[in-house]
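Note that this complex is displayed minus one protein chain, with the remaining chains in position.
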Amino acid sequence: MTRIDAQALAALNADYVRCIDDDRLEGWPEFFFAKCVYRITTAENHKRGYEAGLIYADSRGMLEDRIASLRRANVFERHTYRHVVGAPAILGHDGNAVTAESTFIVVRIMRDGSLGVFATGRYFDRVESDADGRLKFRERVVVCDNSSVDTLLVIPL
Amino acid sequence: MTRIDAQALAALNADYVRCIDDDRLEGWPEFFFAKCVYRITTAENHKRGYEAGLIYADSRGMLEDRIASLRRANVFERHTYRHVVGAPAILGHDGNAVTAESTFIVVRIMRDGSLGVFATGRYFDRVESDADGRLKFRERVVVCDNSSVDTLLVIPL
Partner (left out) sequence: MTRIDAQALAALNADYVRCIDDDRLEGWPEFFFAKCVYRITTAENHKRGYEAGLIYADSRGMLEDRIASLRRANVFERHTYRHVVGAPAILGHDGNAVTAESTFIVVRIMRDGSLGVFATGRYFDRVESDADGRLKFRERVVVCDNSSVDTLLVIPL
């Protein structure tokens, strides 16, 4: 039984953000276990210990639904993201799981080609290997530094 | 024969962007083999499979010429870049070469001290060791998310 190390987590993060940024969103739920938590919240709510967030899902099915709705929706201006994720800090090991924190910056690219920093924050993760040895998220809590992401959040972070 | 791993690629990327960002541009072509491809294109063109790009070079000599012209040109406002590159994702191994993808964000610093996100995108690389064991690019394709880089592109990415 090998422990999950920082390099493996960095590779997982690299794959995760490429999946989103390359608009392969249908593949995004595959980074999670069927039974999982995915939550987006703000730094302020996180500090106060509020569970409620901007987005909450507690199963992979909910993540799949989210992508399906997003693909049907046409109300938002088309855009893509580009994430850069810092080196993960391992917070602890718990059986086969590892808990870790990584920081991110997301730049949003609008259809007219303009760029802007859209979000910054931290990922708080609980990662485990599945039966095939692939690393997946049992939990990913996305804590945004800026509350301004709220109304603009379409694509997952 | 050791395989080129993600850590070696990360170190190569770190050296590459420092060379550009520190304005040691004459050293930049040395990151490529004499016979090489360096191409900058947009995400849209890349998706459609267009070979043509914003910049195209198929030898180190062309890269050297590019730097020489840039040093002679005085028409553009002076600026520098600061790249941050994400962890490389290894796509495959082919003999002694490794193919890999990394994401980047480039901030541009204008002479008046103002900062702005200038470009984001992906590097698609084919990296090999030279006779001295130094890693170099056989091919580096720079795919920019934003088409707006077009007319502003002076310094290599």
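What to note about this one:
As written, the chains take the letters A and B, and residue 1 is the first residue of each chain.
The rule is short, and it goes like this: a contact is a pair of C-beta atoms (placed from the backbone, for glycine too) under 8 Å apart; a residue touches a chain by one contact, two chains touch by 3 or more.
This structure is a prediction, so every number in the text was calculated from the model and none was measured.
When the missing chain is restored to the complex, the residue among B:I4, B:A43 or B:V85 that touches it is B:V85. Note on the undisplayed chain: of the listed residues B:L54, B:V107 or B:V154, the one touching it is B:V107. By the touch criterion stated above, the residues of subunit B touching the omitted chain are 7, 10-11, 13-15, 17-18, 21, 80, 82-85, 87, 105, 107, 109, 112-117. Interface residues of subunit A with the unshown chain, by the touch rule above, are 6-7, 43, 84-89, 101-105, 116-122, 145-148.
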